[in-house]
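Provided herewith is a single structure, encoded as structure tokens, for subsequent inquiry.
All protein chains but one are shown in place.
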Amino acid sequence: GCDGEVGQIENLIVAQGSDADSLDPHATNDQPSSRVKKQIYETLITQDENMELQPGLAESWDQIDELTFEFKLKEGVKFHNGEELKASDVEFTLLRALDSAHVGHIVGAIDPEGIEVVDEYRIRISTVEPFAPLLAHLAHTATSILNEKAVTEGGEDYFRNPVGTGPYEFSNWEMGNEIELVRFEDYHGEPAHIPMITFRNIQEDGNRTIELETGEIHIAYDILPQDINRIESHENLTLLRDLNFSTVYLGFNCEKEPFDDVRVRQAINYAINVESIIDAVMEGSGEVATGPIGPEVWAANMDLDPYGYDVDKAKELLAEAGYEDGFSTTLWTNDNQLRQDIATIVEEQLLEVGIEIDIEVLEFGAYLEATADGEHDMFILGWVTVTGDPDYGLYSLFHSNEFGEAGNRTFYANERVDELLDKARRSAEPSVREEAYMEVQEIVREEAPWLFLNTGEDRTGLRSDIRGFVNHPAGHHALWTVYVEDEQ
Amino acid sequence: MSEKIVEVKNLKKYFQTKKGPLHAVDDINFFIKKGETLGLVGESGCGKSTAGRVLLRLLPATDGEVFFEGKNILKLNGRQMRKARRDMQIIFQDPYSSLNPRMSVEEVISEPLLINKIYKNKKDINKRVKELMDTVGLSQRLVNAYPHELDGGRRQRVGIARALALKPKFIVQDEPVSALDVSIQAQILNLMEDIQDEMGLTYLFISHDLSVVKHVSDRIAVMYLGKIVELADYNAIFKRPLHPYTQALLSAIPIPKVDVEQKMIILEGEVPSPVNPPAGCRFYGRCRHRMEICKDTNPTLTEVEKERFVSCHLHP
Amino acid sequence: MSSQIPNKGKKEKTKKPPKKRGQWYEVWKRLRSNKAAIVGAIIIGVLVLTAIFAPFIAPTHYRTQDLDNRQQPPSFEHLFGTDNFGRCIFSRVVYGSRISIQVGFVAVGLAIVVGGLLGAISGYYSGHVDNIIMRLMDILLSIPGILLAIAIAASLGPGLVNVMIAVGIGSIPRYARIVRASVLSLRDQEFVEAARAVGANDLRIILKHIMPNCLAPIIVQGTLGVAEAILSAAGLSFLGLGIELPKPEWGAMLSEARHYMRDSWHMSVFPGLAIMITIFGLNLLGDGLRDALDPRLKG
Amino acid sequence: MFRYIGRRLLLLIPVLLGVSFIVFSLMYIAPGCPAAISLGEQATSREIEQLKEQMGLNDPFIVQYGRFISDIAIHQDLGRSYNTNAPVVDEIIGRFPTTLTLAASGVLVAVAIGIPVGIISATKQYSLFDNVAMVFALIGVSMPNFWQGLLLILLFAVGLGVLPSSGYTTPMHMILPAITIGTSSAAMITRMTRSSMLEVIKQDYIRTARAKGQKESVVIYKHALKNALIPVVTVVGLQFGYLLGGAVLTERVFSINGIGGLMIASISTRDYPLVQGAVLFIAVTFCIINLLVDILYAYIDPRIKSQYK
């Protein structure tokens, strides 16, 4: 059958490459945690896999004025501890989130004074200044609604006694190893199919594939590109591949010679055969990025021309910039296999145009610190537009207020870009925003503070009898819709 | 002949051990006359080697004085001491560990010359090394040999050559022959005697082998557990030992003759530990003549006859 | 003293003194008669030669890529096949010998110099100095070597030099202990006293009399230590701490190859074998040296 | 004996202080700020500053270290992880048994192989068995653990499909990792047992035993083995410690979530309390194992027993 009857398995085993750090939405903002939290908690608003906003715990919402939204909560929603969801919980949650170092930025636009409980089921939320992406931010797992009583009772240990309103409730956590969730029987929506979920931590990427093959697990997240063929050709397995919100880029330090010259940056964009990188490093997965945000993000500019691989053009540009004999520089990356592989190829290809690169691999911590301080020449990083809204993907990265740690590690500054980003952020009008973002993307593409590499892809391996699973571009996938197809 | 070249006064050496201070040498007094050989005998662990080493300041003394040609060498500073060392040398028991396995015969013998900068050029040093090798009866072809290629007797000769290199006046011989076979032992003993006669050397000859000591010494000191119990002319000691320990020691040596009937005095028990030794006479526990007084009062070394010292309550 | 009687049993005594052949000659003689050690020495010899002549042996540079010919199985063109960048694995393994040798010897060299010095001071002067140094060593020893190396490498950041330092520091205590023990046993040897008796000062005694005699255990431990260092470094590389792209460190090659193991066995097998054979050779040589340096230990 | 154990445990304190100081310093001088790492690539400087203040990272080194030490001394608490906010002790307790099991199984494998093979090799010196065993022992030492682990997975999990490849949920899961981690130690123990046995067989008291008319097998197993095991016990003890550390690689290969992985992860996220906790835990374990070995020693060797007062 296929219309949602209870699956035949008792326990859905899902493997990912790392254990959750914390199940307190305000304590961390890492993907493995979010994937678990997604099953436990709910947000006021949700985004479906097409990134359309859908009602979540809020049945409906209205924009009261430029700064304020009013949300009407669904009634009769129960937390896992039996409490009922009230507007006060929402207020509590948002205030707590604002205080959190980890997720503060997601709700940062909200004015703490401007949260107003209208009645038990109605709440108003205001921002300090007009902030168009607010609704998208409220769909982020970091704004999952908590129960005040549970949080207070949980105290310092709340992170391992999470209480939400979601379809699964927390059952057990063997730290570092696995987390067990069980179906929440009082769930306000359609109950989950499978009674129990176990998130297993299998660090070695290749091992997740092996475990999937040997039938030890049902779902494996983040399948290695190298294993794509293996799973796709396996008779009992299915591979789901979908583009996601991530973009991988090679940034130039635009304040430093020679990258302060736009021609040099463009030249490098021409000098690199991005397609060959995608082929060699990612086994062809994902897509060549033509601009700073990928097609899944709202208002992505799909008309941008890819630079393409053109060594002659690159040489020409370099010559114009006065580097006909090339130059030596460094390329930084952290100890991430993908980025290292990219660096390896970039190094080799840039030799063609006379640019000699020293690759420096830094440890993640050191890497973040050094790139924030602007010590680097070139570096490789990625960005995930978690909210699916271009503000998240463009503002931090290209606004000159956001130098360094804040996200703009290329130290790229362009007044027009700043102006457009500010405008789009403030405007409530989607078309105005869209237009602004389109222009930003054009400028950025032209001025090339990045070597645009690729848009990422989520690869989830499933046993073939698993149904109802869809990749969510933000990377945290819903599991309550999953069931097992009957063998008939 | 009666000039004292070495005089030891109240010399003490205690080692700090986990169990307490180990009285290796406990207040000994003696002197050595120029040109003579003083034999120092005693059983294993009684402190003979320690005495020899402290005397040469190879080990720091705990207390006491050592006069060499009138100077208290324990008070000399580094430079003076280095100078004094030229006159006082030592030959060791173990022909294996006393030579650096990584140094050739030539290197060993020339080391003292180099350190003390006796000669300016290499040729002179080589000449002197050859000379020394001749003196001790080492074939020239061995100059480049390493210790492991030599047998015990030859090694001991190398050790002797090293000791002679600086033309010392006084040599401490710490059991120089006890590791050697009898036939080789005799060769070395003869050699040392010849050298002594030739160079007018003074020896302190340490050994546990009484027959050897008797053969080489003019006077003999008998040690027991860090103390000298008897000291006298060799003849006197052998003909008429006074201390009960000396008596037992002498009687215990098997005599290689078939026609003499030997009466061994068998001591009970074994040498007690030198850590925190008893207050009284050190020999108390094994003595055949022990008396009440011996238990708590340590006898002192007294001259009971001319040049005859005994430390025993039987001979007050 | 020699016999006057002509003796045909023994050869005529030579007039000229024979060549100076120290203990090392004996050691060499013993080593030579040990087949396993010779095999080890040959392996290490070949390795060293490979490292020296890498550019002449390797058909391509270790970084030369050919993205169209990725993961090719072994062939005449590429004896060990190619990797995921189409680089010739044979060339990379050949160049990799340079890194392994460097890492092994530098790390152990560092450990020997520092550890040896500490051990010598500790052993020679005993007392408080000894106590402080040895307690320090205890502290270092109470963290398992690889973990210490990880901690050090992580705090210094990835890179081969840091790996060398990390691995080196981790094995300092071992050499300190060995040297200290040797010094302690040598300090009271009579030849040391003899040197003092002829007026040698501390410096001379340590350098001329004690150190040369500590050499044997250090050499043995050092040889085996190089093996361990290479393994540790490979381990660190495997964990991502030794990386210096695009240098062909064997451990890093293995680490990268693990994602391709199932399709392209050659990517992991050859660097794996390279490590194995190197360690094998060092162990054979180390064991042989131990037997040769201390014949008493020989079975 | 008890006084001896007491004294040894007391001596642990300065060692652990030293260890914690070294680790703390290492972490402190390491570039990269825990707050920034914890917040990830997409954090803002305001957030980082806020978190730094919250975590007390703006205090001078001595203050931070002092706080850490006083927390242990006063609250008997290792603090909470920067990353997860879980008590460090809980994080460790969650993973430590796994690592300990892994190391112990490794030692078991090593001893089960190493000692018998070593004995046989020694008693049949230069025989075919001896030669083959020694070559295998050498291969065991020479093969990088992680590579061996990967090969075992390929063979037994992928190829034959008889054993699981990752995680630790059932004892079956421990088989491959234990073999992986145990073989190099097995090799070490084999060689050690063999050479120790050969050494002992040459001793005078073995000759005495033979001169009594004792059977060769009794001479070997009664007289020689116990003496030969003395140095082997030290090696086994050391190997245990070494395996605790070496588990890092094996854990990685088999995706076992043990303390090694935790330590590496916490080092790279600069989770100071967790690193400290993990290292201290391992150091304590290591020291306790050493103590146990020393006690075991005394059991085997009466000469040593008399020194423990």
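As written, the chain order gives the labels A, B, C and D, with residue 1 at the start of each chain.
Convention: a residue touches a chain if its C-beta (ideal position, glycine included) is under 8 Å from a C-beta of that chain, and two chains touch if they have at least 3 such contacts.
Definition applied: contacts and distances are computed from a predicted model.
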Task: Protein that the absent chain corresponds to, by UniProt name, given "ABC transporter ATP-binding protein", "Sarcosine oxidase subunit delta", "Phosphoribosylformylglycinamidine synthase subunit PurS" or "Na+/H+ antiporter subunit E" - done: "ABC transporter ATP-binding protein"
Open item on the list: Looking at the full complex, which residue from D:R7, D:R67, D:K124 or D:K212 touches the chain that isn't shown here?
Closed with: D:K212
Open item on the list: Of the residues B:R85, B:K169 or B:K214, I need the one that contacts the missing chain.
Closed with: B:K214
Open item on the list: Which parts of subunit B face the unshown chain closely enough to count as touching?
Closed with: 43-44, 151, 153-154, 181-187, 189-190, 193, 208, 210-212, 214-215, 238, 248-260, 262, 264-267, 270-271
Open item on the list: Suppose we count only contacts with the excluded chain; which residues of subunit D make the list?
Closed with: 202-205, 207-215, 223, 226-227, 300-303, 306
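To be clear about the criterion, only the chains that are shown with their structure count from here on.
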Task: Maximum centroid distance from subunit A, chain identifier (CA atoms) - done: B
- [ ] If you tally contacting C-beta pairs, which comes out ahead, C-D or A-C? Let me know.
- [x] C-D
Task: subunit A and subunit C, separation of their C-alpha mean positions in angstrom - done: 47
- [ ] Please compute the C-alpha centroid of subunit A, do the same for subunit B, then give the distance between them in whole Å.
- [x] 87
- [ ] Determine the centre-to-centre distance between subunit C and subunit D, using the mean Cα coordinates as centres, and give it in whole Å.
- [x] 23
- [ ] Find every residue in subunit B that makes contact with two or more other chains and list them.
- [x] none
Task: Residues of subunit C engaged with two or more neighbouring chains - done: 154, 157, 258, 261-262
Open item on the list: Which label fits the chain touch graph of this model best, line, ring, star, complete or other?
Closed with: other
- [ ] Give the pairs of chains that touch; include all such pairs.
- [x] A-C, A-D, B-C, C-D
Open item on the list: For a test of understanding, state which residues of subunit B touch subunit C in their complex under the given definition.
Closed with: 53, 56, 58, 82, 85-86, 88-90, 92-94, 97-102, 104, 111-112, 115-116, 137, 139-146, 148, 159, 162-163, 165-166, 187
Open item on the list: Which residues of subunit A touch subunit D once you look at their complex with the stated criterion?
Closed with: 19, 21-22, 24, 27-30, 101-102, 104-105, 108, 156-157, 159-160, 174-177, 200-204, 207-208, 210-211, 213-214, 216, 335, 362-370, 372, 381-384, 386, 396, 402, 404-407
Task: Touching residues (chain side subunit D, partner subunit C) in the complex - done: 14-16, 18-19, 22-23, 26-27, 29-31, 122, 125, 138-139, 141-147, 150, 154, 158, 194-195, 198-199, 241-242, 244-246, 248-249, 252, 260, 263-264, 267-268, 275, 279, 282-283, 286-287
